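Each remark here refers to the structure printed beneath this line.
== subunit A ==
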Amino acid sequence: MSWFAEYLWAPAALADHAAALIVAAPLIAAAAVAMAPNGRFAWVMTLATAGFCFWMALSLAGDIGRDGLVSYALGGWAPPMGIEFRADALNAMILLLIGMIAVLACIFSLPAVEREVRAEKRPLFYSAFLICLAGLLGMTITGDAFNLFVFLEISSISTYVLVALGASRDRRALPSAFNYLIMGTIGATFFVIGVGFLYAATGTLNMADIAARIAVMEENRAVHAGFAFIVVGLGLKAAMYPLHQWLPGAYAYAPSFVTVFLSATATKAAFYALVRFLFSVFNPQTFPFAETLLVWVLAPLAGIAIVACSFQAAFQTDVRRILAYSSVAQVGYMLLGVATGTALGLSAGMFHLLNHSLMKGALFMAIGGAALYAPCSKLTDLAGAGKKAPWTMSAFAVAGLSLIGFPLTAGFLSKWRLLEASLDVGWMWAVAIIGLASVLAAIYVGRVLEAAFFREAPEGGPDIREAPLLVLAPLWTLAIMNIWFGIDSSLPLGLAQAGADAVFSGVYALTGSAP
Partner candidate 1 sequence: MLIAAAVAVVVSMALMLARAIMGPTLYDRVLAVNSFGTKTVLLMGLLGFLTGRPDFLDIALLYALINFVATIAILKFFRYRSFQIPLSGRGVGGSDG
Partner candidate 2 sequence: MADIAAFFAHWAEPLRVWLGTALALAGGVLVTIGAVGVLRFPDFYTRLHAASVTDTMGATLLLLGMALLAGWSLVTFKLALIWMFLFLTSPTASHAAANAAHTAGLEPIVGRWRGDDKSEDGA
Partner candidate 3 sequence: MNFVSSIVLVDIALLAMLGVVAVAIIRLKSLFAIVMLSGVYSLVSATWFVAMDAVDVAFTEAAVGAGISTALMLGAMLLTARRVKTPDKAGARRWGPFLAVFATGGLLIFASTDLPAFGDPNSPANSYVGKDYIERTPSEVGPPNIVTAVLASYRGFDTFGETVVIFAAGVAVALLIGFGERALAFSGQRSVTPEPVSPDDHHMVLRVVSKLLIPLIALYAFYVQFHGDYGPGGGFQAGVIFAVAVILNALIFGLSETMDAVPAGAARAGAAFGVLLYGGVGVVNLLNGGAFLDYDYLFETPAPGSYDPHHWGQHFGILLVELGVLATVASTMIVIFYAFAGRAPEIRDEDW
């Protein structure tokens, strides 16, 4: 794990408090950005904050690589009394991902936001983005169940408004945002109910402490129900099939920058929280019902999600909706890996999570970039886009191939690993499903590529142009990562592996303080 440490060096004063600063900095900056005089200034501050968060994530990852676990007691109050930030390799991986995507998406945002948001609203827009970022980072790093709810809501509330702002382009953003708000709030409230039951049974809110205390309560019905509520609540946020209905609308109609950021991070943070509860709080080894749930509920749901949503994606006529349905299917892949309940499966799921962020970020960014000057995302509108915007659309092609799982791309390796994990537990049906879904993915990505590269642009079609450098730079960074990690997967796979190993070796658990 020592290869983390060499990445970046943060002064000790900062590194000691990286866990708090990674969340506090964007929260404080959000307030400052809201007062920024104009959009440019707000953008610079936002980019600086996102960069700072990424830096802190690197620093944290270095610490975790060295010590295995970072625990930070906020307010100086020792954990069960105070709120604790607790991070092992699994958190580190998600924090790094969110930090990196935030920086790239933020670079992309300058041209995108100038097209899609009115000038006087831009500072507030960036403020909402920073709040969302802080919420996602907080969800990922916190070790306190109720604090997780607070951050869940911080990220959700800002997400609702960010999605609704797509109304300047398409009014359907508004009902989508409203539906998301209703579903998201029900999900968050379910989560609170679940936490309440766990609190009633254990008397604590610290996740590691809960884990230690419920280990002897496998018969307690309140704990069982609490578990179910938490899974449903977080599943809603993670767009777990069949609780994904809010996602296609929200992704399809949000401003393009918002879609880029959310598709690559929002469901991932919720998915992390789900994994944390499934494996670190409710250990399948001590809770037979947790294992039952994994094998008999989550695994079939994952299978259905992969097939059903891939089919739905294949029948869409709007590129952003295609990608949105594909996102739900990809959550299914991750869930499939997790549902095997093995370290191999978990690492495969997490590996796919990383890769999916890279490819979906790139795909949405490419569509947003190509349509920068003429808001459009219908398949017919994109006809001939490959000629008009070769750089943008070839990045789309690279990420699309990765989404299909073409050899030499990152997507191929993670699917391969998912296959291995399924075979490892003897799930032949999963192998068949992955094969079928790859064909479907080839169809829906193929439809876009066919329209973009093999069709002539119609007369009077939308004004698709090559995206500016501020779009191409982050876009190609992501695209190159998709290829690089398809050839040399040591970094993402190492992260995923370390995360899964940390979960299964119980690094997260309290040491030597059984109740």
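The candidates came about this way: all candidates are chains of the complex that A comes from, given by their letters.
In the analysis below, contacts are C-beta pairs under 8 Å (C-beta built on N, C-alpha and C of every residue); 3 or more make two chains touch, one makes a residue touch a chain; residues count from 1.
The structure presented is a predicted model; accordingly, all values stated were derived computationally and were not measured.
Here subunit A appears alone, and the candidate among 1, 2 or 3 that touches it in the complex is 3. Across the interface of their complex, candidate 3 is touched by residues 17, 20-21, 24, 27-28, 30-32, 34-35, 72-77, 80-83, 117-118, 121, 124-125, 127-128, 131, 134, 138, 146-147, 150-151, 153-154, 157-158, 160-161, 164-165, 167-168, 171, 193, 197, 199-205, 213, 220-226, 228-229 of subunit A.
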